[in-house]
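Left out: one protein chain. Kept in place: all the others.
Now for chain A:
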Amino acid sequence: MASNSGKGGADYDGGRTTGFASPAGDAIEGPIDLGEVLDLRRPHRYPVRVLGDALRERGIHPGDILIADAAAPPADGRVCIAMVHGDVWVCQIAYKRGQWWLRPASGAREPLPVVAEDDIEVWAVVAALVRTEV
């Protein structure tokens, strides 16, 4: 016996009704899957949580979830996840004078050249942002 009780109604999808047959019975599509929208099942997509508000002007707030893409090529002006001297940063990257730089959000700091020997590495490029509370 089919029943809609006990699962909070989760098994009623707009299709099967008890009285009048649903005109939408052949057109059920289900809710949108954000995992698919954000491509989270692909091997190169990593979620990262933002700490600090240095990038507020770029629209990136503390607590935001970034979807970092480890396969995306870096591009001038994009936001990236970088591994710097044992720490994990989210910051902007720039291409100048034939090489990549980490560009600070605040003018008070100097840009850092991306050099593996100095223990600075671009780990992934930020591709999307999720904010669960607005």
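Following the convention adopted for this analysis, contacts are C-beta pairs under 8 Å (C-beta built on N, C-alpha and C of every residue); 3 or more make two chains touch, one makes a residue touch a chain; residues count from 1.
Convention: contacts and distances are computed from a predicted model.
The complex appears with one chain absent; UniProt names that chain "DNA-directed DNA polymerase" among the candidates "Fe-S oxidoreductase", "Transport permease protein", "DNA-directed DNA polymerase" or "Nucleoside ABC transporter membrane protein". Across A:91, A:114 or A:127, the residue that sits in touch with the chain not pictured is A:91. Of the listed positions A:52, A:77 or A:113, the one in contact with the omitted chain in the full complex is A:52.
Chain A residues in contact with the hidden partner, per the touch definition given at the top, are 42-44, 46-55, 60, 62, 65-66, 70-71, 81, 83-91, 102, 104-105, 109, 119, 121, 123.
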